[in-house]
Every structure is written in structure tokens, then in C-alpha cells.
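What you see is the complex with one protein chain gone and the rest in place.
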Amino acid sequence: MSDVAIIGAGPAGTRAAEVLVRAGLRPVVIDEAPDNGGRIYQRPPGGFTRSAKTLYGFEAAKARALHAAFDALRPHVDFRPDTLVWNIRPHRLFTMRAGDTGEIPFDQALLCTGAMDRVIPLPGWTLPGVTSLGGSQVALKAQGCAIGRRVAFLGTGPLLWLVAYQYAKAGAIVAAVIDTTPFATKLRATPALLRGRATFAKGLYYIAWLRAHRVPILEGATPLAIEGDGAVRALRIRTRRGEQRIACDAVALGWGLKPETQLADLADVPFAFDPAQRGFLPKRDATGATPIPGIFLAGDGAQIGGADVAELAGARSAWAILAARNLPLDHAEIARLDAALARHAAFRVALDRAFPFPASLAVAMPDETVLCRCESITAGEMRAAARADATLPAPEVNRAKALTRIGMGRCQGRLCGPPAAEILAATLACPLESVGRLRGQPPVKPIPVLSRGLEQPR
Amino acid sequence: MRLQRLAETARPAIAFTLDGQPATALAGDTLLTAILANADHVRRSEFDGGNRAGFCWMGACQDCWVNVEGAGRQRACTTYLQPDMRIVRP
Partner (left out) sequence: MTVHADVLIVGGGGAGCSAALHLALRGARCVLLERGLVGGQASGVNYGGVRQQGRHPAELPIARRARELWGRLPALIGTDCEFEVTGHLKLARNPAEEAELIAYRDVATAHDLPLRMIGRNAIHEAYPWLGSAVVAGSFAPDDGAANPRLLAPALARAARAAGADIRESTAATALAHDGARFTVETAGESFHAPVLLNVAGFWGGEIAAAFGEPVPVSPLSPNMLVTEPMPYVIEPNLGVVGGNVYLRQIRRGNVIFGGGRGESDPGRPAARPLPDVSLASMNLALELVPHLAGAQVIRSWTGIDGEMPDHIPVIGPSRTTPGLLHAFGFSGHGFQLAPAIGAILSELVLDGRTDVPLEPFRIDRFAA
């Protein structure tokens, strides 16, 4: 009987399933993708021939181990691939697969919903040829493609350097790597970063490799606009030396990651403001348990920590689920997981300091910039909703959304949410926390209008 | 085309149509890859008229929805190309 549900078969979900299966349970494991792996260890489609080393680089062994672990689990779990969980109610998941709706009952649910890029819109960012950093990585790893002939990489964070390196290594032309974080900031963070020795070393390796291969690198630069008439032609930036144009036909941009928390929100998990994340995160304790009985969170879908942390957190949450079910616990293993998670946490703090989210860049976004790309609403329209001469100045993001339509499009605020909050808070001259967060509403992703129980009409 | 195939090019070709015109891509391509290997955009914004070519490639941004005859609305980045699919860009 399957009464534990794991949403997300990435690193967190896979290791959680492993712990539960060893304890004799048969969890339901649900993922939107055709197979396990999540994003970083996304399995390529059939017929792809690149080696794990080529695809996953330094993480090849971990990727292979994760895939092998899930393959071993397959007979012992109820795996639901290609399946979206679009809503969650007490003890019921609501699913959609190829147009068919379904329900999965649960006693405990572990949400391992992963993350997406955090973006700062700039003029021209909706042009063909502009993707998120994560998107450019998926194009390469999962589809064997570079997003352009000459790709500029823009943003900050470890992913910026990793993807630029992966592109150059794969034979793409990297026009430039532009890190909005100054070198000095990263240098200051270096002693703390040394805690994560292997990860830090890898980061240095990517940067060194790019320099050695003469990829233009600019740090502490300010992006101004992506230029082009109907397609990307150049990225205009400003450095200490003044403005310059980087000729390119594609730009991959991103400033760290942010958790996909929509299901946690619908499960009524309370959120708390995290100043380091500059956003609201769902509340959970060190074991992954939330204040909602039966709801657990692990991995990047709860808080950005990376794949290694996700594996540990997934396993740890599974033990918390076993404890909730009064099943035997391996206290030594639990202690090992707790210690490992604590070690990683310190590195994470250092990483956030080394690659800070440039809120000032979001706040300085020109009025004409498209802030909500789904509905094509500009930053200026957001500011207008908050100014004293507005109808009634919107004091928080949900009211601003109601008045401007920002966040009402297909992505329901996934992209525009963080920069919209920054702009609103800056316009109101109030703390970021006080403008709140967009209320989650089902479905977490679009679902088709259809006759329930019938096949979609042809 | 902007999109560059750097690897995995030895896959079987798949024929499909894009806006009524014959096109080819490779087995294992998503609709997003297949479309961008043949054209420079996947849709136009209803509100600013600008061309869009997806953004996140991972089913989050919802900016790549296209129409597939007989299968309705499909998110291009998370849907795999099937032989003889008839894709119509909105």
C-alpha cells in the first residue's frame, strides 16, 4: 500500500525513495519528466551518445550513481513519470498526465520540487536568443545544442561560470562571461568558501580554464540592455572603463536560483522571509518537516543548496517520515546526515556572500523594461501602481498584481516575482519583506480545460 | 539558424511540418529544439507582438506553448517531437 508520496525524482527525491524502500515502504514517486534525475542530473533522451563525463563533468560519478540508485528502486516504487502535480489538498495530490486527471492519496508527502533561475529583466531580454543560465545548460546537456553561435553569459553565481565553461568546452563560441559581482567581493568571500573545498576548487577550475582559453571575462560590470531588432545582436554593458557592446547572437542570464515553492504554498506551509535569499521560503525544520503534519520538504525546492545537499536532505526527510510513522530509525545514519548537512550549510552562506543578488540592478531597471514577460507589463507600470498618485498605492505585491496584471500570466509570477518585489519595495521606500509575496493559486502550472474522465477531443 | 547543434547529431531524422511547411529535426529533440533548428522563434507575444523563442527550457517560464494538430496546446520545451507532427506556431 502506497501512502507516502514523493514529488520530484531528482537528487532529493531519489535518495528519499531509497531510504523509504529500504525500510519496507513502497512510495509513489512523481515527476514531470520522463525519467528521474531532476535538472542537474537530467537523463538525456534515448539515442544520445555522450558519456556521463561529457555531460556531467566533475559530477559524472554522482550522476551515474544517482541514476543507478533509481534504476535499482524502480521495481520497488510506484513511479509516475510525465506527471504534473497541479494541486495539493490535505492528503490528496491532484495530477495531470497527457490530459488525464488523477488523484493520489497520501499520509506523508515529500515535496522535492527543485528550483529555477532567478532573473533580472533588462531591456531586450524577451528577444529570441535570450535564455536563463539554466535554460542554456538544458539546451546543451539535454539536447546537445548551444543557444547561439556567439553566446554571452551574464549574471552571477557558480552556475554562470559552470555553464560558460561547459559551452566553451563543448566547442561553442563564448562571447564573454559577465559577472555582476566584482572580483573584490568574491575575493573577500574566499576564506569562507574554502570550507567547501571540492566545490570551491571546481569553481576556480572553471574560471581558470576560461581565462586560459582567452574567453573575455568582465567582473563587476553592469548590464544595460540586450540589443537587436527582432533578434539578439549585442549585449551592452558598463564597466569602470565605460560602456561597451559585446557582439553576440544569444545571451544566457541568471542570478542564482530560487526554489519552486508553489505546492508547499498550496499545502498551507507557512513562509518566512529569508534576507540572504531576498525572498520568502517555506518553513521547515532541520529534518525537512514543516508545520503542516504530513508535509515534508527537501532539496532546492525548499532552499537552494545544490545537488549534494539535496541528496542528503532527501534522505534526512525520509528518516523524518519514518519517524512520523513510528518505524525503526538508524540513529547513526541520521547523525551522519545531520553533520553533513551542517557542514554544507556554512558553505552555502559563504556562497551567497560571494555572489550576492544585485538588488540595485533590479531596482534600477528602466521604466520601459518588460518586467512581466507573460503579460508584457513594464517596470514603469509597476512603479506607477505604487506611487502616491496611483489610484490607491499598492502596499504589497498581490495588490500590485491585481492593479497592473504583473504575475497574472502563464508563469504566474515565477519570473517576474522577485524583481517585481524589489521594484515595489524601492518605489515605496520600504523593506523588501513588507511587500510580501505573490499568493500561490492552483494549478501550479497550466492544465488544459477538458472533460474529466474523457480523452482530450481531437 | 541561431541554435547550434554541437553534439548528438548522429540521431535519426524526423520529418514534421511547421506552420504547414516541411521541416526536419532529430529523434530526441523537444519541440523547442526542433522549431529553433528550423526557425528563429516559437511564437509571438499577444501583447507586444514580439517574437519569442522560449526562455527557461525547463517548463517553468511557460513562454513556449505551441499548437500541435490533434494534440492541442503543448509546451515546446517539455514535449518530444514525434514523426509527422504538425506544429503550428501561435
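Order as written gives the chain letters A and B; numbering starts at 1 within each chain.
Going forward, a residue touches a chain if its C-beta (ideal position, glycine included) is under 8 Å from a C-beta of that chain, and two chains touch if they have at least 3 such contacts.
All of these numbers come straight from a predicted model, not from anything done at the bench.
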item: Omitted chain's touching partners, listed by label; value: A, B
item: Omitted-chain contact residue, chosen from A:98, A:212 or A:392; value: A:392
item: Touch with the omitted chain, as defined above, among A:27, A:155, A:203 or A:409; value: A:409
item: Footprint left on chain A by the chain that the document does not show; value: 86-87, 89, 94, 101, 266, 391-392, 395-396, 399, 402-403, 408-410, 412, 441-443, 446-452, 456-457
item: Footprint left on chain B by the chain that the document does not show; value: 46-47, 62, 65, 72-73
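Keep this in mind: only the chains that are shown with their structure count from here on.
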item: Euclidean distance of C-alpha centroids - chain A vs chain B, Å; value: 23
item: Footprint of chain B on chain A - complex, ascending; value: 32-34, 39, 44-50, 54, 99, 116-117, 126-132, 134-136, 138-140, 142-149, 170-172, 230-232, 249-250, 260, 370, 373-376, 409-411, 414-415, 445-446, 448, 456, 458
item: Of chain B, residues touching chain A in the complex; value: 2-12, 27-30, 33, 36-37, 40-41, 45-48, 50-63, 65, 70-73, 75, 77-78, 80
